[in-house]
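Apart from one protein chain that is not included, each protein chain of the complex appears where it belongs.
So, subunit A:
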Amino acid sequence: MNEVFLVYAVVLLLAWPLGRYLALVHASTPTRLDRVFGSLEHAVYRAMGIDPAARMGWAAYGKALLELHLVIALIAFAILMLQGWLPLNPDGIPGMDWDLALHTTAAFITNTNQQHYAGQAQLSYFAQLFAVVAMQVITPAAGIAALVAILRTLLGPEGAQSRTASGDVAVGHFYVDLVRTIVRLLLPLAFVTALLLAWQGVPSTFEGARVIQPLDESAVAEQRIPVGPVAPMVAIKQLGTNGGGWYGANSAVPMENPTPVSNLVETVAILLIPVALLVTAAYLTGQRRLALSIFAVMLVLSASLSGPAIWSENQPNAAFAGIAAEGPNLEGKEVRFGATATALWGSLTTQTSNGSVSGMLDSFNPLGGLAALMGMFINATFGGVGIGLINYLLFLLLAAFLGSLMVGRSPEFLGRSIEAKEMKLISIALLLQPLLILSLTAVAVTVPGLAQTSNPGFHGLSQILYEYSSAYANNGSGLEGLGDDTPWWNLSCALALILGRFIPILAPLAIAAAMAGKRVAPTTSGSLNVATPSFAVLTLGVILMFALLSFFPALALGPVAEQLGLAP
C-alpha cells in the first residue's frame, strides 16, 4: 500500500513546480524563458512560415488545429501503408492493411493510441518514430494548447480577452500555444524521463532484433529479442496520456518497464501533467480557489476509483479456487510489480485517458474492470493531458446551470449568463458519449459475427463496451482478448475516436468564446460562487449522476453480472 501513497505523493510534489513552470510557459507577457527557448522557437516558426504575433478567434483556432491534425494524419497513414519500402526497417516489416492503417492513424492523431496491432512485429522503426512518436508529442501538446486557449478565454479576468482584426474574441494563437508546449515542456521532460527509463533497462538502439542461444536448448533453439529506439517512445507515451506501447503487451513487457523503479517513473508520468495543469490553471487565470476545489473533487474521484481496483486485484482469481495457494489475482500480472501496483496503474490509466497497462485488464477481477470502465465514463479524473480539465469545465458549466436554477437565479458562470446556445453545445458534447458508445455496442452485440469476443458470457459484453468506451474516451486500453483487427472494429472505432476527440475540444472552445463576449454582471451576495465546497460537492454529484444514469444498465449487464456469477 505504501507504494500507492508514494505515487500520489511524488506526483503532488512534482506537479506543483511543473504547473507553475507551465503557467510561465504560457504567460502572455515576455518571460525569462524566452531567452532560453526563444531562438529555437523562432527557428521553428520561420520554418513553419507563421507569424507568432497574430491572434486567432475560436473558429480560426479550431480550423488551424483541425487542418494540422488532418495533414499529419494523411502523412502518418501513408507511412503506415508504405513502411515496407521505407528505411529504418531492420526486421523487414511489411506495410499495414488499409483498414488497420486507418484505425491506427485515427488512434494516434486523437491522443488515444488504441492498438489493433503489436508494435514489435507490425511497425518499422521509421513508422514508430515519424508516425507514432511524432503524434505522441504533437497531440498532447494540442490538448494543452486547446486548454490554455479555453482557460484564458473562459476564466481569464474581465477585459483580458482582446479582439482579432475581424472583431471576434481572440482565444490565442494555435501554433504559438502548440510550439511552446512542445519545445518548453514536453520535449525536455520526455528527454529526462527517457534517460531514467534507459538507465533502468529500456532499450535505445537502431539495431534490429538480437538472436540469443537460450540456456535450455531442449525447450527452444533460439530466442529473438526485439529492441529499438524504445526509451524515448515510452517516455512520451506515459507523459502525454498517449498509452500506445512499443510492444504488444505494453508496459507489462520487461523491455518497456523493466524494474519497480521504472514502474514508479511510468506510473507517476501517467498523472503528472494532468495534475500539474490544475496548478497551471490556477496561476494562469488567478482563479486559485476554483482550481483548488476542482483538484479536491478530482482527488476524491481518483481515490474512489483506485481504492476498489486495488482491493479487487488483491482478492484471489476465482478460477484458481482450491488449486493454488491463497494469493492476489496474478493472472496477466508480472511478479516484479504484484497486484497492488498493477491495479493502481490499471485505474490511473483510465482516470487520465492514458491507456497504457502494466498488466492485462481482461484478466482483472470484475470489480477492477468496473473501476477501469468508470474512469473512462467520467474521463475527467485529472483526465487526459489538457482534455481532462476541458471535460471537467463542461461539468462545471452544467453544475453552474443546475445550481443557479436551484437557487432560483438565471443561470450564470462567473457572472456571465449561460444561455440556450451554450447549453445546446454542452448537451451535444456530453450526450454524444453515451449515445455513440451504447449504440455501437448494441450493433456489435446484435449483428452476428461482428463482435469477435474471446471470453464467454457477461465478460464478452464488457469486452465490447470497453472497446468503444476506450475509443470515445481517447483512452486506448482494451480487454485485449477481443479479436479487434477486423474492418468492422477498425472502422467503427475510428469513428468513435475522431468524434470523441474533436467534439470535446471544439464545442468548449466555441462555448468559451461565446461566454467571453458577454457582459459580466456585478457580483452580489446572491451570485453563485463556484469556488465553494458546496459547489464542489454539487459538481461531484453531477459527474457521478451523469455517468451512472448513462451507463448503469450497461455496467449491470457487464462487470456487475460477472461478479455475481463468480460468487461461490
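Convention: a contact is a pair of C-beta atoms (placed from the backbone, for glycine too) under 8 Å apart; a residue touches a chain by one contact, two chains touch by 3 or more; residues count from 1.
Here is the rule we use: contacts and distances are computed from a predicted model.
A.B. asks: Among "Transport permease protein", "CU044_5270 family protein", "Potassium-transporting ATPase KdpC subunit" or "Amino acid/amide ABC transporter membrane protein 1 (HAAT family)", find the name that the UniProt record gives to the complex chain excluded from display.
C.D. replies: "Potassium-transporting ATPase KdpC subunit"
A.B. asks: Out of A:Thr104, A:Asn329, A:Asn354 or A:Ser404, which residue would touch the omitted chain in the full complex?
C.D. replies: Checking the options A:Thr104, A:Asn329, A:Asn354 or A:Ser404, the one contacting the hidden chain is A:Asn329.
A.B. asks: Could you tell me which of A:Met81, A:Ala235 or A:Ile543 touches the chain that is not displayed?
C.D. replies: Hidden-chain contact among the options goes to A:Ala235.
A.B. asks: So which of A:His103, A:His116, A:Arg416 or A:His459 would be touching the chain we can't see?
C.D. replies: A:His459
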